[in-house]
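For this depiction, one protein chain was excluded, whereas all remaining protein chains were kept in their positions.
Chain naming follows the written order as A and B, and within any one chain the residues start at number 1.
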């Protein structure tokens, strides 16, 4: 469990990045900080492993103030994955993954054996182990970054827009991979993104932030979608433009057991299984929900997650 | 072409090869001046350049020193120092060290400066100490430019040591200076050929050494940068050649 207690961060140039932020991040859940650039979400994340120290307030992990120990030891106990993978370009993939265990004094053979297993874990071919990062695609580099983050088997994994720089198809892939990993590994994940769809897809707890890391709303994706706390949140999640509100389009002919759904603007948003043309539940034209199994719209995957 | 033949005759005359004032003894002297002053300059220049590059403090001073060093005419500097300190090996070494330090500083500093900030940030984030970041990340990645600095400093020193002949010291430049003084063009040309051969050989050796000390992924990685950020990464792959101010 990670707890922020009235954390404030003012940078030397006077920018108030985080203003009196308090929140509890539950263990073994994924908490996503989402907001526009400059809202302080990355600052919040970087305070957890003391890449940035708060100006005031405190952060506790499992009840222990992180400021009490050494920053380096703290960082080695927490996995960290960043946008451009941050791999060391002069080391082979396997050594990149094994970096932290090697720093901690694990012998090389063990560290390498474990690194190979981690490549399996993140879905990378072991044949890539002896390549240099520059010889991998962006998506592969990102997977190596995740493997490195998992190398010390940390309880906490910090992810700073890890999928921001890859193309949408690879991003979908990586997101699914992360969901699968999280089911298997059960880490406390803190994830930063500016993409609300990604936040709803991955987050157990989603924190929507305004400037100065002011919390606009905290909740599960479902709670936020169902009851946006303010106009800001409604705009941010796209509810005001009707993007989240799907309806059956009766003008399009039904093909088999599928019913076409459209969003508020009338654009096709996906299809839903409707055996015999009857929707499960009565909610025709209602908000999406977790019972809509095969709706191929991203928004609804959020409901599943 | 006769001039070259005359010069080559001088060079391959067995009488000139060994003994006092021979090609061999002057070559050894030349290398000794170079080696000694480079050793001192490395001890001073590298740690200082790495410190500035790692901390970012004193950046302006390094830029100022390396530009000023380029503007100062070495010939004037060498004569001036020797007028004040007297003739001898010591003053020569001082001059050579003064000339070798700025390229070393600049190489080390700009090498570290060119290392991608995100890589360093990531190294810190996964729990490397500042020392580990310097030794395991920054220095290996900066190696092409650090080594480029060492190479230009060495060539600078070899070239300047040639002038040692003018201030009464030995070294290969002595043949050249004697030739000029005696209006014996054959001798001067032979000296010039020797100095050029020495510079080219040392440069070639340094180039080969450079390939060995630059980590594999760096030469490869910088041609196609690992990340897509638009950080100003100077072109580091390929040959990092010497500084132009070789007197």
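The rule is simple: contacts are C-beta pairs under 8 Å (C-beta built on N, C-alpha and C of every residue); 3 or more make two chains touch, one makes a residue touch a chain.
Note that in this section contacts and distances are computed from a predicted model.
Engineer: Looking at UniProt, which of "NADH-quinone oxidoreductase subunit H", "Nitric-oxide reductase", "Rod shape-determining protein MreD" or "ABC transporter permease subunit" names the chain that isn't shown?
Structural biologist: Of the names offered in "NADH-quinone oxidoreductase subunit H", "Nitric-oxide reductase", "Rod shape-determining protein MreD" or "ABC transporter permease subunit", the absent chain's UniProt record gives "ABC transporter permease subunit".
Engineer: Give the labels of the shown chains that the missing chain contacts, considering the complete complex.
Structural biologist: Counting the whole assembly, the omitted chain is in touch with B.
Engineer: One chain is left out of this view; which of B:16, B:37, B:110 or B:170 touches it in the full complex?
Structural biologist: Checking each option in B:16, B:37, B:110 or B:170, the one touching the absent chain turns out to be B:110.
Engineer: Quick one: which of B:11, B:63 or B:94 touches the chain that's been left out?
Structural biologist: Going through B:11, B:63 or B:94 one by one, B:63 is the residue touching the chain not shown.
Engineer: Out of B:38, B:98, B:176 or B:214, which is the one that touches the chain we can't see?
Structural biologist: With B:38, B:98, B:176 or B:214 as choices, the missing chain is touched by B:176.
Engineer: Among B:83, B:135 or B:182, which one is in touch with the chain left out?
Structural biologist: Only one of B:83, B:135 or B:182 touches the chain omitted from view, namely B:83.
Engineer: Go through subunit B and note every residue touching the omitted chain.
Structural biologist: 3-4, 7, 59-60, 62-63, 66-67, 70-77, 79-80, 82-84, 103, 106-107, 109-111, 113-114, 145, 148-149, 152, 155, 158-159, 162-163, 166-167, 173, 176-177, 179-180, 185, 188-189, 191-193, 195-196, 199-200, 203, 232, 234-236, 238-247
By our rule, only the chains that are shown with their structure count from here on.
Engineer: For subunit A and subunit B, what's the span in angstrom between their mean Cα positions?
Structural biologist: 50
Engineer: What residues of subunit B sit close enough to touch subunit A in their complex?
Structural biologist: Within the complex, subunit B contacts subunit A at residues 116, 118-119, 121-129, 132, 136-137, 140-141, 215-218, 220-229.
Engineer: Within the complex, which stretch of subunit A touches subunit B?
Structural biologist: For subunit A paired with subunit B, touching residues are 46, 49, 51, 72-77, 80, 82, 84-92, 99-100, 103, 132-135, 138, 141, 148-149, 165.
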